[in-house]
Each structure stands twice: as C-alpha cells, then as structure tokens.
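Below is the structure I would like to discuss, written out as structure tokens.
Only a single protein chain was left out; the remaining protein chains are all shown in position.
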Amino acid sequence: MKKFDYHQPQRLSEAFHLMEKLGESAKYIAGGTDLIVRIKQKAIHPDALISLRGIEILRGFEVNGEVSIGSMVLFRDIERSEGLRKACPALVEAATVLANPQVRNVATPGGNVSNAAPSADCAPPFLVMEAMLTVEGPGGKREIPIEDFFAGPGKTIMDPTEILTRIRFPGTKKGTGTAFLKVGRTNQDIAIVNAAALVVMEGKKCRNCRIAAGAVAPVPLRLKKVETLLEDNEVDAELLEEAARLAAAEVQPITDVRSTEEYRRHISGVLVKKAIEQAMARAR
Amino acid sequence: MKKEIHFTLNGYEVAAEVEAHKMLLNVLREQLQVTGTKEGCGQGECGACTVLVGGLSVDSCLYPAFEVEGKSVTTIEGLVGEGNKLHPIQKAFVENGGIQCGFCTPGMIMSAKALLDENSHPSEEEIRRGISGNLCRCTGYVQIVESIEKAAHMNEAAPDKSTT
Partner (left out) sequence: MTEFSFIGTETPRPDAPDKAAGKALYIHDLTRPGMLYGKIKFSDYAHARIKHIDTSRAEKLPGVRAVITGYNTPEIRIGFIRDNFVLKQGKVRQFRDEVAAVAAIDPEIAEEAVDLIRVEYEELPGVFTPEEALREDAPLVHEVDVKGRPKTDNLVPVPWKFVAGDVERAKDMAAYRAEDYFETPLIQQSCMGTAGCIAEFDLQNNLLIHTKTQIPFLAQNDFNRALAAIGLEGKNSRVIVPTLGGSFGTGLDTHGYEYISILLAYKTGRPVKIVLTREEEFTALSPRQPSKSHIIQGCDKEGKLLFRDIRMLLDNGAYTSWGATTPSVMMLPISSLYRVPNVFYDTKIVYTNNTYCQAMRGYGNPQAAWALESNMDQLAEAAGMDPYEFRRKNANIPNDISPMGLNITTCGLKECLDTVAEKLQWKEKRGKQKGTGRGVGMASLFHVGGSGRVYRSDGTGIILKLDDFGNVSVISGGVEMGQGFNAALSLATAEALGVTPDRVTVISGDTATCPWDVGTHASRGAFTSCNAAIMASEKARRKVFELASEHFMPRIKSKMKRRKKKDPDFEVPDLDYERICDPSEFDMKENMIFLKEEPENPLLRLTLGDILREAHYKEQGTMIVTEAFYDPCNQMIDAKTCRGNLSATYIFGTQGAEVEVDLETGKVKVLNFVAAHDVGQVLSKQAIKGQIYGGVVQGLGYALSEEYKTSRGKNQNSNFLDYKILSAPDIDFPIEIECVETHDIEGPFGAKGVGEPGLVPTAPAIANAVYDAVGVRIKSLPLTPEKILEALAQKE
C-alpha cells in the first residue's frame, strides 16, 4: 500500500487547519472501512489522512423531539438505540443490515453519507426523514438538505476541506410509519437495491408520503412521482401495484457486475411497494 | 511518518514504533510477531483478521495503527489461559467440530467472544448474525454455530476471566 501520513486532530479547527495546509492530497477519514479499501485497491492515492475519530463534538446523538446525530456516531450504537428505533425504525433497520458487526463497530453515518455510494444504506432513511446536514469547513458552517447533498456516484456538493458534522431530522408526528428494505445477492452484500418509505396515515388515507431508493441511480433518489401518486389517496392493493410500476419506471439503474438494469428496475418496484406496506402497518 | 504507540495487548502493556500507513494487523503480525490473527483478504470482507479493540470486534486489516494508542486489544492468543488452558469458546470449537483448516478460526472465535460478551444467551439467528462478518469455506458454518451454542452454555458454568 502506498504510504500516507496519518493525523489525529482533537478539534475541528485543528482538522481544518491541517486540511488547508496539506491541500488536495489529503483526505478526511472516519471509520475507514470504505476509504482504506479504496487506497488498498489503488483507486485513490492520498498523501495524508486526517482522522475525525478524536473530535469529540462529532460524537453523540440526541432524541428529543428532533433527532440529532453526530457524524462520527458508530452504526453499532444506532443499531442498539431504543430511542432511535422509536424515532425512526427505518434508520435503525438500515444500520442493522449495513455490512457486518466488525464494520458497524467502526463505521459512521457521516462516512457512509460522505462516501456517497449510490447504495449507501443509511441514505434512503435520511432522505425520507428529509434530514438536514450540517457541513463545516475552514470558511464556516452551512446547513444542506440531504436531497441536495449528493452530486454523483461517490461525489457530494461538499468542498474537499469540508466535513459533515451533524445529521438532523425532525421528530415524526402522529400516524407516521417508516420502513427500510434491502436486497442483496446473499445475506452479506452491498445493496443491489435498497429503499425506504415514510407515510403519515389518517385511517386508510395517506396524508404524506416520502419514498427513497438507492443503488438505482447515480445518487440515492427520492421517488417524487410515487409520492405524488400516493399522497392524499386511499392506499389499496391496486394503488400499491401502480406505485410499484411507477417506482420501476422512475429509477435509473444500470447493469454492472452485480446485477442487471432490468432486475434492479423490477426489484425497485417490489421493494418500494413492500416498504410502503410496512410503513403503513407501523403508522401510529 | 512514524510514531511510537502504546497499548495493551492481551493484558500486557506493549509499545511499537509504527509507520502511519500501517494497520493494526501489520503491527500484530509483522512487528509484534503475534501471528494468530490472519489476513484473509485485506479488505474487510472475510473477517479472518478480527480482533477485539476495547471489547468490540473490528477488522484489524482496516484499523489504522495510530488509532490503537491507549486502547486495549485482545487477539486469539489472549484467550488462552495460564498453563495453556483453552478459553471455553476455544474448547467448544475443538469439541464440536467447529474447526477444519483453522484459518478463519481466530477471527471467528473473536467474533463469537464479542457476541457472547454482549449477549450470553444468543438464539441461533443471533449467533449467525454475530458471525456474519466471518467467512468460512470449510465448515458450512453448521458446526461453528453449534460450537458457539455450546460455548454459551459452558459460559454459564465458568465465568469468563479474560481481559477485554
């Protein structure tokens, strides 16, 4: 493996200072389970890594009406949080099937989101929760809606000197249900397709609906057409079938070594339908 | 870039001068000659390199050496007690056919330990989840799951004395 320097700042300001000094050839590192693999595969060749593990304010999460998750919180903690599970079952479900225990013990939502793989498992839940991302850099702080965050496969709108520091979303109101589903080739797999749904139900009527799917487009995607189809309507079996068809049409998957465009398209429909059904069943 | 790191390894204080780009796995195998932990893929897919850091299972092939400073690391060797006495989990694997070629075994046992330390009575499904990050090509996992189940019962009788 190509040699790199490894810096361990204890504060954000230190991290920014290092990044400004080291410039283009430096990268921030969170859990490292994506980044170090890419270095070993010679996909990237940074001269230096700036670790975020020592920066205290990036840790910790709060569920207090609003949910606020530090970008360096570990997936293992999200997986085990009863508070988060109540606030957003979809997020905890995603954390539960993301990779495996060893990865979850070091990996973070900040890393997962910043890495911006189209298949990032926590992206669909954050998308349906309409999470707000706090991004900080040497130039200051800004808040970005997650929907505007992804720019392409592996790309975000962040400047290379910026760090995702916090992920926030509001608490849900009465009658809300969320769900997350993932399909892989085997049990342990990157998503061939993943999807999340949030519904706010009033009896049989769906008042509000948010759907997101991953691994089916250059970025994790909100499926707005499906949302429009369902909102303010009574959701019956026929409508769900149409939602599935619409989802399959709305996504833009490709054929690659893992699966085919046709299959991903079809599965998108199946997962979206199932996610909506599950979310509806949980709505209270 | 080099640094001297200090950490606890299997209950002992150790120090090693490491290069910045090295992973914990390199430090263990190459510098400290603690070769029980294996490299199966180097990319965090197979779990052969699993060790415990602060009691949590991690893939040491992706764990930067500098991050080990001040932490407590347990490897497979750390489970063997005084007088070469096998830990109940190791014993359970031996007695229940959980080992064939043995290459996945150190990582597998460390994942089992992390699982049982947190959940002393796991269901079969929880056991399979607990070792989902450890690939085995020889056993088909059946006797491994049986070994961990047996170890869970043995744990009830003999509390675990090993360090985290």
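Quick notes on this one:
Which chain is which? They are A and B, in the order written, and residues in each are numbered from 1.
We adopt the following convention: a contact is a pair of C-beta atoms (placed from the backbone, for glycine too) under 8 Å apart; a residue touches a chain by one contact, two chains touch by 3 or more.
All values derive from a computational prediction rather than experimental measurement.
Shown as candidates are A:10, A:25, A:187 or A:228; the residue that touches the absent chain is A:187.
From the options B:13, B:82 or B:125, the residue with contact to the chain not on display is B:125.
In the full complex, subunit A touches the omitted chain through residues 1, 3, 183, 185-190, 257-260, 262-263, 266-267, 270.
Interface residues of subunit B facing the missing partner chain: 29, 35-43, 45-46, 48, 75-77, 79-80, 84, 86, 90-91, 93-97, 99-106, 109, 125, 127-129, 131-145.
Methods note: only the chains that are shown with their structure count from here on.
Subunit A and subunit B have Cα centroids separated by 30 Å. Within the complex formed with subunit B, the subunit A residues making contact are 1-6, 8, 29, 32-33, 36-37, 40-41, 49, 51, 53, 76, 99-103, 105-106, 187-188.
The part of subunit B that touches subunit A in the complex is made up of residues 1, 19-21, 23, 42-44, 47, 50, 56-59, 62-64, 66-67, 111, 114-115, 129-130, 132-133.
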